[in-house]
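First up is the structure itself, then whatever we jot down about it.
The other protein chains are all here in position, but one chain of the complex has been omitted.
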Amino acid sequence: MRFIDARCQLGRRCVIRENEPVTKAEILELMDRCRIERAVAYHAIAKEGDVKAGNMELLKDTEGDSRFLRQWVALPHTFGEFMSVEELLKGMKENSVSSIRMFPKTHGYSLKPYALGKFMDAMAEHKIPVFMTYNELASEDALYAMLTDYPKVNFIISDVSYREERKLFPILEHCPNFHIGTGNYVVHGGVKTMCEYFGAERMIFDTGLPTGSAAAAVSLICFAEISEEEKTLIASGNLERMLSEVEL
Amino acid sequence: MELKDHVFLSKELKDTFVVDVHIHVGGSTRYQKPRNDGDSVVYTMDRLGIDVTCASCSPGAYCDWMWGNEVCAEAHAGHPDRIKAYAVVNPNYEFDLDEYFVRDDRFFGLKAIPFVQGNLPIDCAGMQQYYAYADKHGLPVLFHAWQPSEVRDATAVARRYPNARFIFGHSGFTAVEEAVEACKLCDNVLLDTTISDIYDGALERIVSKVGADRVAYGTDLTAFECSHILGRVLLSRLTDTEKEKVLGLNAKEFLKL
Partner (left out) sequence: MRFFDASCRLGRPAAFGEGMPWQTDEILEIMARCHIDGALAYHIVAREGETQDGNELLLREIAQIPQLQPQWCALPATYDEFLHADALRDAMKENGVRTLRIAPKSFAHSARPYAMKELMGFAAECRVPVFFDYGEAPCDELYEICHDYPDVSFVITNTAYALNRWLGPVLDACGNLYLGTGNYVPHRGLETFCKYYAADRLVFNTNLPTGSATAAVSLVCFADISKEEKELIAHGNIERLLGEVRL
């Protein structure tokens, strides 16, 4: 079975724990050990330091490296800070960047249409999936509001953990553009239940490397009580399909 | 012309030596931080009459500190006489500072802010390698010394490493008692004026307690503006002689500029 990781962070980060992978070589070693063929990667500096600089560092760090699929971090273009939507799309096309990650809480901006309407229209038009971790949203209501404000954008929300089921179930019901990253989605029998109620199409394999566990993430899918077809969809099929639909 | 007149005439300080001991270069993910490169810093310096600034790369403190140090070194390289570079150090990593201070001379001091690097105290084990190096080579070290506990820790470090020179960023406004105590106990400590918002009278307060010789102009530029902090000094009740010490003469001597 092929695994393609939808969430991997490259680059030296601020805080490291003993034995945690830091370098790209260490991340690749883990990917090999866990049989992860490729990973969608963004840069730590884009999350923690300077978004534009970090996006450029990503290009340098992944030059000629087919194991990593490039993902840029985006900001709203207030006071001319980031790129305009047109510049962003052009840059993505020129540099083979096929997805966007956002950190609205960490980076301090609104997700509402008055602030991000034009940006999200472009994501919808070009079928660019938008990735976020759950803790970047203020609440499950904020998640629901975002999903319904931009129904034509595919959102992949990860690091959901195991206590959010009651909140997430109705959102999954109402919002077909809501996809869950499976790394750390460790509800007992959760992957099976999701397949039963919503279909395997709604889950996207991810690890959260280097701070999340690739071994755990892979095992969760391998051991899930679901069919081989469902595992394949989750492990790589859903993400590959989504990324192949991007029109730049 | 008195120093205060420069404000109302919007006039740069041509005849006063001004050093900003505490600025930043580099952007931010946490909030919009525009015009944060070396050229933009010098543009602002020229407009206000600031002769020298001492910079560290703030995003580097929060993430890849080595990348951040390169950003800072680049700003210094572009304006070697105007922008001095502190190297941010990270207690989670072992690092040979000879790489920054012996193999080349791009840096002149260290920036220490371990609380954002895993919520570590100033006096943690991982930082001792850097303080020892600063002590051995007589380097300046800029602390983020905001909380009273940070100032107490910083004082302990300053006493243990008497040959290094320490600037306690922010503390004269945020932890006054501890900052005063530090100045009493240690000759190798200077306070700075860095704080985005504080009441009028706060500068006079700390100067009255530690003396005008122990406070240096610092602003956190480009995290935010610096002209308003300049104005707080220029329009304060300090004498012009005291203002000149705060604005640049103290730093000139302390940092051996």
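By letter and in written order, the chains are A and B; residue numbering begins at 1 in each of them.
Here is the rule we use: a contact is a pair of C-beta atoms (placed from the backbone, for glycine too) under 8 Å apart; a residue touches a chain by one contact, two chains touch by 3 or more.
Here the structure is a predicted model, which means the values were calculated and not measured.
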Selected from A:Arg70, A:His107 or A:Arg202 as touching the chain missing from the view: A:His107
From the listed residues B:Val116, B:Ala156 or B:Leu235, report the one that touches the chain absent from this view. B:Leu235
Which of A:Ala115, A:Ile171, A:Ala216 or A:Leu248 touches the missing chain? It is A:Ala115
Logged for subunit B, residues touching the omitted partner chain are 7-8, 10, 30-36, 40, 44, 47-48, 176, 196-202, 204-205, 221-232, 234-236
Residue ranges of subunit A at the interface with the undisplayed chain: 75-76, 78-81, 107-110, 112, 114-116
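We take it that only the chains that are shown with their structure count from here on.
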Inter-chain centre distance, subunit A versus subunit B - centres from mean C-alpha coordinates, in Å: 39
Residue numbers on subunit A that touch subunit B, as the complex places them: 11-16, 44-54, 57, 73, 78-81, 103, 106-108
Residue positions on subunit B within touch of subunit A in the complex are 26-32, 34, 59-68, 71, 90, 92-93, 116-118
